[in-house]
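Missing here is one protein chain; the remaining ones are kept as they sit in the complex.
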Amino acid sequence: MTATEETAMTIGLAAEPASAGHHPAPATAARVVAALKRRRRWRPLEAVFWAATLASVLLLPSKHLILNEIAILGLFALSLDLILGFAGVISLGHAAFFGVGAYCAGLVATHGITEPLAGLAAAAALTALLGWATSYLVLRGTDLTRLMVTMGIALILGELANQMAWLTGGADGLQGIMMGPVAGWFEFDLFGTTAYAYSLSVLFVLFLAARRITNSPFGLSLLSIRDNPLRAAAVGVPVNGRLVQVYTLAAAYAGVAGALLAQTTQFVSVDVLEFHRSADVMLILIIGGTGYLYGGLVGAVLFKLLQDMLAGFTPQYWHFWIGIFLIALVLVGRERMVGGVAAAVRRLARRT
Amino acid sequence: MLTLLFDGIAYGMLLFILSCGLSVTLGLMNFVNLAHGAFAMAGGYATIVLMSRFDVPFVATLPLAFLFTAALGLVLERTLYRHLYGKSHLDQVLFSIGLVFVAVASVDYLMGSQQQIIKLPAALQGRVEILGVNIGLYRSFIIAICTVLVVVLQLILSKTRFGSRLRAAVDDRRVAQGLGINVNVIFAATFAVGSGLAGLGGALGAEILGLDPVFPLKFMIYFLIVVTVGGTTTLTGPFVASLVLGVADVAGKYYVPAAGAFVIYTLMIVFLLVRPQGLFARAR
Partner (left out) sequence: MIAKRTFLLGAAAAALLAAAPPVYAQDAVKIGLILPMTGPFASTGRQIEAAVKLYQAQNGATVAGKKVEVIVKDDTGTPDITKRLAQELVVNDKVSFLAGFGLTPLALAATQIATQGKVPEVVMAAATSTITEASPYVVRTSMTLPQVTTPVADWAAKNGVKKAMTMVADYGPGIDAEKAFTETLTKQGGTVESLRVPLRNPDFAPFLQRVADAKPDALFVFVPAGIGSIFMKQFVERGLDKSGVKLIGSGDMTDDDLLNDMGDVALGAVTSFHYSAAHPSAENKAFVDSFKKMHSMRPNFMAVAGYDGMHLIYEALKKTNGATGGDALVAAMKGMSWTSPRGPISIDPQTRDIIQNVYIRKVERMDGELYNVEFDTVPNVKDPVKAAKK
């Protein structure tokens, strides 16, 4: 199967016969519109997912803190999915935007603007700018080069944050962030309920936006670039322009995720820019699967819960079990592993 | 000044031994093996255990460390890695990170989390002054070993039948296979040797870089830098890249200590922007 046919398949469009050539017939255009509409329609499983998250706000008050962390991580992974899953741009330095967003929100708050939404906006704007500026460095070269250039940028920023102690607090972290209530109404509480509800709302809104964007002609052009940049260019997709746009968008998403972390924990340390953040978010996204927007969210839920559970049992050696899980996930195959669980559930359901 | 150059070369040589195996793996099988550092760590710990529990002299542990990690590499290649050649890069990343986690936790469990310390024989300690240049004995030892290794590797690659098959396979795997070259066997052998070299590097480097359970995570970045800057099609590329990075890192930290940590990253980005395919890559 060729790459373009794959793209066509992913959007639920039968491949055009070769004779259609470069000029899509009006009928094709109509079919594309219909296909996009179909993709935009909400599936029951999606509704279940969001209903479950909403239920978690009400039913799991004791877990709000870790859920908040998961929501933020999920948004961060969603942002990576935008470039990796939809445009095929691999990055091992996504923490650059996460960290800059976190510092930006933190600094906005320490300089007197304690309204959280203003901090979010500032972080999004700054990281979008940074993403746009660095996109030109990143878009050159092969996967491996991209991997390393993104990583290099993140590491340099991390080192800068460490050195510019007068601004960032250096290795001690940025102290003294006091957030005001969200929208002038909801105070952050010790139980993390406001924090979780706030992060979740932001995640949901941005998720909707991402869903709309990826199911638009713009999103389709990204998919075609991911599957075969040469062919995409040949049919008239402005490859570089599109990549710059989506990279900028993803940067802003990551920045918002970082800002949420800074605001809900009211603390920023150099750690937000470190390599392990970039690596973790990549792991999470791959665990959940790329290219369907939910991968990052599901991965974040799985990874964090697993980590929390294992670290509870064995604070020293939980890495071992996570490692085994990852190896098994790859060797057995995500498909079969999940399929097995599903089959077991089905069998159980039948018995009762 | 010359002392500085010397230190930089020694450091670069060490980086080269540690990462050349990875460059071959990437170039040959297009396999992203982030667990490469785990093999280096295995070599380091092999040396530690041999020295402290079995009283093997340091120099004698080096070939053993090589053999041990090579064997380990071979076993893992045959049992686990070979199932992954067909999978996507992302799956490979996931798998090899998993392997690193397991290695980190296992070493921690078996050996403890503290830094391991190697006791060098007296003959390798201290330094001598030659023509006004102050030279550390241990660093000269590293340079000597690495030079020999580079020459041997280069000879194997260019003069032996195995070498030409390997080069053919790196160049174009499919065609090589079509010509009746058993790429899988070549890869298993190369993987073992690459792992062994990493192990040797770990054993040699423990003195200078330190050795603790998080070694594979700490130095993953450095391996990747060498490999990407050097490119994956030749050995010369990573070799020159290691030397340049080693010298630049040392010199940068000497002359502008405040910017010390930036030098290597900035250098990498600049290199990659100028030569996205690596230093010595042919245009494809």
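When the chains are written out, they are named A and B in that same order, and each has its own residue count from 1.
Methods note: contacts are C-beta pairs under 8 Å (C-beta built on N, C-alpha and C of every residue); 3 or more make two chains touch, one makes a residue touch a chain.
The structure displayed is predicted, hence computed values, not measured ones.
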Q: May I ask which residue of A:L137, A:I213, A:L302 or A:L331 touches the chain that does not appear here?
A: A:L302
**Q.** Contacts of chain B with the absent chain, listed as residue ranges
**A.** 3-4, 7, 11, 104-105, 108, 112-117, 119, 125-127, 134, 136, 138-139, 207-210, 212-214, 218-219, 222, 249-254, 257-258, 260-261
Q) If you put the missing chain back, which residues of chain A would it touch? A) 45, 48-49, 52, 56, 59-60, 62-63, 65-66, 68-69, 159, 162-163, 165, 170-173, 175, 190-192, 261, 265-267, 269-272, 276, 288-289, 292, 294-295, 297-298, 301-302, 305-306, 309, 311-312, 315-319, 334-335, 337-339, 341-342, 345
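To be clear about the criterion, only the chains that are shown with their structure count from here on.
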Q | chain A-chain B separation of Cα centroids, rounded to whole Å | A | 33
Q. Quick one: in the complex, what on chain B touches chain A?
A. 26, 80, 83-84, 87, 89-95, 97-106, 108-109, 217, 221, 224-225, 227-229, 232, 258, 261-262, 265-266, 268-269, 272-273, 276-277
**Q.** chain A - residues contacting chain B, complex
**A.** 90, 137, 140-145, 147-149, 151-153, 155-156, 159, 163, 275-276, 279, 282-283, 286-287, 290, 316-320, 322-327, 329-331
